[in-house]
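Below is one structure, written out as structure tokens; the observations come after it.
All protein chains but one are shown in place.
Our next item is chain A:
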Amino acid sequence: MKAKHLPLAATILIFVLSYALCAFQYPNILSTRVIGNLLTDNAFLGIAAVGMTFVILSGGIDLSIGSVIAFTGVFLAVMMENTSIHPLAAFVLVLIITTSFGALMGAIIHHLEMPAFIVTLAGMFLARGMAFVLSIDSIPIRHPFYATMKSFYLKLPGGGRLTLIGGVMLLVFALGILIAHRTRFGTNVYALGGGAQTARLMGVPTGLTTIMIYALSGLLAGLSGIVFSLYTSAGYSLATVGVELDAIAAVVIGGTLLSGGSGFVAGTLIGILIQGLIQTYITFDGSLSSWWTKILIGFLLFAFILLQKGILYLSRNNRALA
């Protein structure tokens, strides 16, 4: 096995082991109902995390996605409430807005040579502010089309349901894996993460790639916002605060190097599922307090960072020996 596959393998191993441990204590955790819910409850986080994976693979970071999700939700709710526009048209409109928002941030990062951290931080304030301006109330969405969309699901053997939004998440992950490993854009992202200078010298269009990466992250944050509004049937400007951190944690737990250039989109899915599993376990247990989620995720982050360090150290030593 190659060294670059080790973090992914470790993530999968940890997920399978912890799932087995949970199933040993609560056999019902194996039922397709729980698995279906695991996918549904984490759908919006997963979709946003795919975008975050691309950003982190390129060596950047996007702090704005939580705010963009909230903005999308409020925008959709306000549109449904005040206009007679069809939800599908509103979806297209909001995706255009969030994609251009991401592209704009990418353009600023590239052309003004400012750190992604600070630019997307300003973007985070701006998107949250736009949501506040649209409405500071929690607005319910009562459009019949939402009810129709929520009633779609695939019946799994054993009574579980793969809902529409859970399916959308899996589809986004599949597309993300294809884009990352089978397109020129994906290769450019990896090249950019490996070193911007080197990538430029090799002829990678760094400017266009940077803009496309943040546009993709904006697009997926918008899609995640749509999914979140389907999930909650409401738009609220204070929703999804801190989702960017959960997404970053999922990406790192999924074995992607935060310095960029190495990692897998599939790992992020496992990262999301591990976080979801911890929450499910705490729900099953009933006596554990919710703060254990945060402490456990922090601990997992630490463990994975150490693991990656160890692998890097070993692979360097191997090279020195050879």
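The rule we apply is simple: a contact is a pair of C-beta atoms (placed from the backbone, for glycine too) under 8 Å apart; a residue touches a chain by one contact, two chains touch by 3 or more; residues count from 1.
What we mean here is this: contacts and distances are computed from a predicted model.
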Chain left out of the displayed complex - its UniProt protein name, from "Transketolase", "ATPase", "Dihydroxyacetone kinase/dihydroxyacetone kinase, N-terminal domain" or "ABC transporter permease": "ABC transporter permease"
Per the touch definition above, residue among A:Phe24, A:Phe152 or A:Phe302 touching the missing chain: A:Phe302
Options A:Ile165, A:Leu216, A:Ala249 or A:Ile270, residue touching the unrepresented chain: A:Ala249
Residue of A:Leu121, A:Met149 or A:Ile311 touching the missing chain in the full complex: A:Leu121
Candidate in contact with the missing chain, chosen from A:Ile136, A:Leu171 or A:Leu314: A:Ile136
Residues from chain A at the interface with the omitted partner, ascending: 61, 63, 108, 111-115, 117-119, 121-126, 128-130, 132-133, 136, 245, 248-249, 252, 258-259, 289-295, 297-299, 301-302, 305-306, 309
